[in-house]
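With one protein chain held back, the other chains of the complex are shown just where they sit.
Order of writing sets the chain letters: A and B. Residues in each chain are counted from 1.
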Amino acid sequence: MSAELASGDAGYEVLEGEPPEVLARNLVTAGYLLAGATAFFFVAFVFAFFYLRSIDSVSQWKPHGVDASIGWGTAIIACWVVSTVLVRLGELDQAADRRPQWRLKGLAALLLGLAGLVLQVVAWTQNGFGPTDGAFASVYVGWTAFLSLFVLLTLFWLETTLATSWRYRNELFGAAEVPAGHASGDPDRTAHDIRNPVDLNRAELAALGFYWTFLAGVAVVAWVILYLVA
Amino acid sequence: MAAARRLIGFNLLTAIVLGIGGWYAGWFGAHAITGPSLDWFSAADYNEVSVFMAYIGGVIGFLAGLGFLNYPFARLRGYPPSLREKETGGWSRYFSLCTDHKVVGIQYLWGIGLFFFIGGLNAMLIRTELLRPAHQVFPAGTYLTIVGMHGTMMMGMMSSGILGPFANYFVPILIGARRMAFPRIEALTFWLLMAAGGILTTTIFFGGFPTGWTGYPPLESQANAGMDCYILFFALVGISMTLLGLNMIATILTMRAPGLTWTRLPIFVWGVISTASLMVLAAPVLIATLGMAAFDRAINTTFFVAGGGGSNYLYQNLFWVFGHPEVYILALPGFAIVLELLPVFSRKPLWGYRLAVAGLLGVTLLSWMVWQHHLFVSGINGDLRPFYMLSTELISIPTGFTFICGMMTIWRGQIRFTVPMLFCLAWFFNFLLGGLSGVFLSDVPSDVTTHGSFFSMAHFHYTIMGGLIFTFFAAVYYWVPKMTGWQLNERLGKIHFWTMFVFFNSTFAPLFALGFMGMPRRVVTYDPSFQFLNDWVSVSAFLLGISMLVFLFNLVWSLAFKKVPAEANPWGSRSIEFQLPSPVPVHNFDRIPVFTDDPYGYGEGPAPQWVVPAGAPAGRE
Partner (left out) sequence: MAAEPMAARPSDGVSHGRRVITAWLVVSAIATPLVVVLVGPLLPPGNASTQASQQVIDNTVITGIVTPVVCLIFVFFVYALLNFRAPKGGALVDGPPLRNHAGIQIAWMVITSVTVLFLAGFGTYELLQNGAGGGQGPSPVAVPGGKKIAVQVIAQQWEFTYRYPGFGGFESHELVLPEDTYVVLHVTSLDVVHSFWAYELGVKADANPRVDNVAFVRTKAPGMFQVRCAELCGLWHGYMYNNGHVVSADQFHAWVKSQQALYKPIAKYLPGFRREYLPAPVRRGG
């Protein structure tokens, strides 16, 4: 046993700090993995769509009058796509140390995302069919409901990066230092945790930007399938 | 004051109180919309919306009580991320949100153990009912609930049976890291699993569910509110599995210590990668499928209702797209444990490292292409059956890699018959029978008779119980001394092994014969001519249960009463976790180690030292 590996009684304070790029890499990797999981989640709905459409059991795939309004659908998807573009542009601002501009774009992206959700809720009431009206209605309701849930959670993530950026708006880029226990109030949390929320903000934005773009891609696929193919 | 704060702070007690509060908030909240009810609880007064909302509220309350919502709210207000919560301190860490991966590992070990025990108890009840051909002990509905709970509990909980306790505890150590990539998500996976287990257990208050672990509609649409517990249980397990797998892959990809190249990775870590990749991709399919099922039940969509344009084949396909990777989520960690332990107890390097890795990855890949072998006689369009027959049988090739690598590892070795080694050797016997019986099920003409019979039941108990549970115990005897710092009694361990091995085979081998003779699965009555074999199986199953009690006794006796301190390296292993003190200190390493070799260099000279000379920079690659 090599006693040099661990003495068994040392506290956190004797340890070397963790390089910040570790967390950044973690976040970006998690963004990719989350995208993979999301893809497989919605593949189930794509499969359901084409499977049920092909069998058209008792002609109940799409009874007369069940059609999702493409106007509402386009408006919703447009909100989300523009929102991802804004996040991506904000990412460039942040990288170029134009943080106020990033916050502005981020806020607009957040509001657009929420507007898309509100439009989705309105669309459910305006489509003229409910979940019980055949297989297409089922797929439509299920797919849009879960997509909205994913979007809502992603917007939560966007809000946290915005809020962090706002809270540390007076710090120079790369210079903010957070005292121990600052965030959670946990006395066990020690100094070598996350020291620089601004650095991290950039990493988080990279992961979020990727995931939000991906999710908007899922939304575009949903739009093509639910409004054009159907 | 401190004690009072500990009690009303964020811990399991608060979680349970808030969980119940959240349950009623959801229950009354939903009733406020769907039609008022003032009943605290009435089975006659439920509707699906209220049941779903009640349980979702309960889960949120449970997580809030543990303190999982504090962090999101802090982030919402712009506070920066923190990685640690409650890592030091005493026993109370084990009953609250703790982000130390070693605490989570031990939480998993006991939490999963608890539900494994409940699932096992259900098996005992099943075998009690089957002592006689006519149905006698339980009402038919109760019997089906017991069957369903046994299957669901085991499949859901034991999916994390090795990754939960052992990968959470040892993967960071094996790759030379101090933590998992996402420690709070790691804790979340555990507590979600506990919430799920609680939900499944409460299905008995709602009349249980009749569908078994597969939950096929239309029977599922027909069932009463207990079915909702099944749906929520499996959805939560799915979320927990997705996050667990995501966390594992992210950790292994990004947090390896300097020098730990892909060919130096312990084979156990490769097994974890394979399993985790299946978890990340397969579990979301399950969640989506159960989402559809929940919509079918709660808001009357018609995904699986033939009369409304749906199809129950849609469910069967989607379920098995998840379901077949799922059985490899159960089996692959077993392969990895066997290959990890054999070099230690044969004192030889792992033979054919790359072949072993190829085997694990090959199984992972092929497991996506075989799901319709569960639908060979289902009446779905049959054109693709030859393809699925081929792909299913192809899986025996990468599985064979694991066999040849294991066999050549013990070849000409210095074999020590320790308890973990015995469990690993038993894996070869069990998985051989389990795998070869799978050949009958993969072959369509043979499957026509064996499908849905006790034969297939025996097959998957041989592969899952014989493959997963045996290696789970191998891992317990191998690693628990390292995790707790106390030795497990070896004599009791050997008694446990031999009773378990003998009675496991005596329980499940006759089931092959019963299946061949024509006994269908999940029946409460059977042909009187099957009684002798069924009685034999039941008695063996009870003895198998007793052998589990031997294990439980060993665990309690060794860890709570006898308390013999464990050596740091009781097995003479060259793996890095055994170079650390037992139990492993809270921060794992004083300095991040530097890897120069894989851990299997037995007979190849001195063990690597891992430590950079003092003064040298301790940076990463």
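Brief remarks on what is shown
Here is the rule we use: a contact is a pair of C-beta atoms (placed from the backbone, for glycine too) under 8 Å apart; a residue touches a chain by one contact, two chains touch by 3 or more.
None of the values given here were measured: they were computed from a predicted structure.
Among the residues B:G518, B:G545 or B:P581, only B:G518 touches the chain that is left out of the figure. Looking at B:I8, B:L390 or B:L552, the residue that reaches the missing chain in the full complex is B:L390. Touch with the chain that is not drawn comes from one residue among B:T261, B:T449 or B:T596, which is B:T449. From the options B:S82, B:S160 or B:S221, the residue with contact to the chain not on display is B:S221. Contacts to the hidden chain, counted on chain A, fall at residues 1, 57-58. Although one chain is not displayed, chain B still touches it through residues 47-49, 135, 140-141, 144, 210-212, 214, 216-219, 221-222, 297-300, 302, 305-308, 312-313, 346-353, 355, 376-383, 385-386, 389-390, 393-394, 396-397, 400-401, 403-404, 407-408, 410-417, 425, 428-429, 432, 436, 439-440, 442-449, 451-453, 516-518, 520-527, 567, 569-570, 572-574, 578, 601-607.
In this section, only the chains that are shown with their structure count from here on.
If you average the CA atoms of chain A and of chain B, the two centres end up 29 Å from each other. Interface of chain A with chain B (complex): residues 1-2, 4-12, 14-16, 18-19, 22-23, 25-26, 29-30, 33-34, 36-38, 40-45, 47-48, 51-52, 55-63, 131-132, 134-139, 141-142, 145-146, 156, 159-160, 163-168, 178, 182-184, 186, 188-190, 193-194, 197, 200, 204. Only residues 70-72, 74-89, 178, 181-182, 242, 245-246, 249-251, 253-255, 280-285, 287-289, 291-292, 295-296, 299-303, 306-311, 313-314, 317-318, 321, 568-569, 576, 578-581, 584-585, 587-593, 609-611, 618-620 of chain B touch chain A when the two sit together in their complex.
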